[in-house]
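Missing here is one protein chain; the remaining ones are kept as they sit in the complex.
Chain lettering (A, B and C) follows the sequence in which the chains are written, and residue indices restart at 1 in each chain.
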Amino acid sequence: MKPVRIFVTGGTIDKVHDPYTETLAFAADGSTQIPEILHYGRCHFPVTQIVMMLDSLNMTDEDREKLAGAIRDAREEALVVTHGTGTMGETARYLAKALEGTSKTIVLTGAMRPFSLFHSDGPFNLGGAIIGAQCLPAGVHGVMNGRVFEAGKLKKNTDLGRFDL
Amino acid sequence: MKPVRIFVTGGTIDKVHDPYTETLAFAADGSTQIPEILHYGRCHFPVTQIVMMLDSLNMTDEDREKLAGAIRDAREEALVVTHGTGTMGETARYLAKALEGTSKTIVLTGAMRPFSLFHSDGPFNLGGAIIGAQCLPAGVHGVMNGRVFEAGKLKKNTDLGRFDL
Amino acid sequence: MKPVRIFVTGGTIDKVHDPYTETLAFAADGSTQIPEILHYGRCHFPVTQIVMMLDSLNMTDEDREKLAGAIRDAREEALVVTHGTGTMGETARYLAKALEGTSKTIVLTGAMRPFSLFHSDGPFNLGGAIIGAQCLPAGVHGVMNGRVFEAGKLKKNTDLGRFDL
Partner (left out) sequence: MKPVRIFVTGGTIDKVHDPYTETLAFAADGSTQIPEILHYGRCHFPVTQIVMMLDSLNMTDEDREKLAGAIRDAREEALVVTHGTGTMGETARYLAKALEGTSKTIVLTGAMRPFSLFHSDGPFNLGGAIIGAQCLPAGVHGVMNGRVFEAGKLKKNTDLGRFDL
C-alpha cells in the first residue's frame, strides 16, 4: 500500500454555484470539495493539501513552479494534482520538464463538470487518478475520463467535451 | 490506448430503489446502471457486457465458472468485473485459480452504496478499476475505495463499511 | 404570514441507505431528514418536531392518538405531518375524527422515494404541503404529488406508484 498525497490547485472540479451572483466560483472561504469526493468514495487514506485555488486559465509559470516545489518537498511517492481542464496539458508538460528524472509518480486530474453540481465526472476521474498514482511508473501523467495520458499528449478535446485521443 | 471490456455481474452498484416494494432491487427489465456511470464519467470507449445480474451472496461456483469463461473468450486484455461486495474476494480467488497464467488483467470492483442513490462510491471505484485494468500487471486484482488489492487480500471491512487493509 | 409546525412521524421520506445491512432504514441516531429538505428548499421558518419515527405499516391507533395530542397542543394553526405512504389515509381519517371541529389546518405528506436517495418526490411534496397548510381551510388534508386530497380520499395508488385520483 502506497501513501498518496493530493495537491489541490482549483479548476472546474472545485467550483460551486453561487446563488448571489448566479455563477460558478470557488467557495468564498477558499475550501476544496476534494475531501467530500473522497468521503463519498469511501477513500480515507490520502492527504489533501491546497496549493492554490485557481481557474487554470489564470495559472502562470510562477504558479507551476510553486506546484513543482510542493511536489519535490512531498514525502509521498504517489501524487495526484487536481487541476483545471483548460491548461492541464501545459502544466503536465511544465512539470515533466521541471521534475525530469523524478522517482515520483505524478497524476493530474480534474473534471469537465463541477463535483458540487452532481452528475460530475470528478469522482470517476479522481478515483482513476488515485489508482494511477499507485500503479503508473515514475513521471508525469494525466488521468481523465477513463484514460491515461502521457504529459505530452494530455489535452482537452473541446469538441467532444472530454479528454480523449 | 487499451480497449477495455466491463463484465457486469450485478451487486449493490447496480441496485435501484423500487417504490412499490420500498426495497433495493435490480431493475425489473434486467438492465445495468454501468453505462450511465460511464456516461457521467465521460468515458465512452469501454464495452459493457451483462454476464449475470446477481446479489453476490447468491453467486455459485457455477456462476463463477461462467464468468471465467466469458473472460477467457474476451478479445480485450484489460477487463473490469462489476460485482457485489459480499463475495467479491471469493470470486477474485476463484478467478485467480481458474485463470492462472492468463495474459489478461482482470479488475473486480463494485460499490457499498448503489449508484442510483447518488453519493455512491460506484463512480469513484469504477473510474479506478478502469485505470487499474490498463496499468496493472496480468492477473486478478480488486480496486475499491482508492486501493488496489491482490486477489488473496480482497475483503470487505464490514466494520468500516469499505474495502480496506 | 403564518407560522408552520412540522410533525415528523417517519415513513419512506426519512429512510436512509445503510451500507452495512444494505437496506433502507431510519438513521441509527433517530434523526430526521426534514431539516435538510427545508435547507435546500431555502425555507427556514417552520419548526420541525419529531413525534415518532415509524414505518407507517407499524403505526397503531395509540400512535395516532399521540399524534392527535401533539396537534391539539401546538400553538400554530398551520401544521404539516410527514408520514409513511402505506397508512397515510388511515391516519388522515383517524385525525379527521379525533380533531373534528378543529380550527387548525393539518396537511399530511410524505414520499414514494426516500429524500436521501435523491430524485425523491419528498421536496416537491413537502413544498406543496407547507403551502397547503397556509392556504387550505381548517381540517385534515393530504398533499402528495401535486394534488390536494380530502382525508376521506387520501390513498396511495400502488399500481401507479403515486398518490392519484
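The rule is short, and it goes like this: a contact is a pair of C-beta atoms (placed from the backbone, for glycine too) under 8 Å apart; a residue touches a chain by one contact, two chains touch by 3 or more.
Remember, it's a predicted structure, so these values are computed and weren't measured experimentally.
A.B. asks: Among A:Cys43, A:Leu99 or A:Met112, which one is in touch with the chain left out?
C.D. replies: Residue touching the chain left out of view: A:Met112.
A.B. asks: Determine and list the chain C residues touching the chain excluded from the picture.
C.D. replies: 1, 4, 37-38, 40-46, 112, 118-121, 123-132, 134-136, 143, 145-148, 161-165
A.B. asks: Using the document's contact rule, name the residues of chain A that touch the chain not shown here.
C.D. replies: Listed in rising order, the touching residues are 12, 15, 17, 19-20, 22-24, 112-114, 116-119, 158, 161.
Assume only the chains that are shown with their structure count from here on.
A.B. asks: Rounded to a whole Å, what is the gap between the Cα centroids of chain A and chain B?
C.D. replies: 25
A.B. asks: Please output the residue numbers of chain C that touch at least 2 other chains, ranges allowed.
C.D. replies: Residues 118 of chain C touch two or more partner chains.
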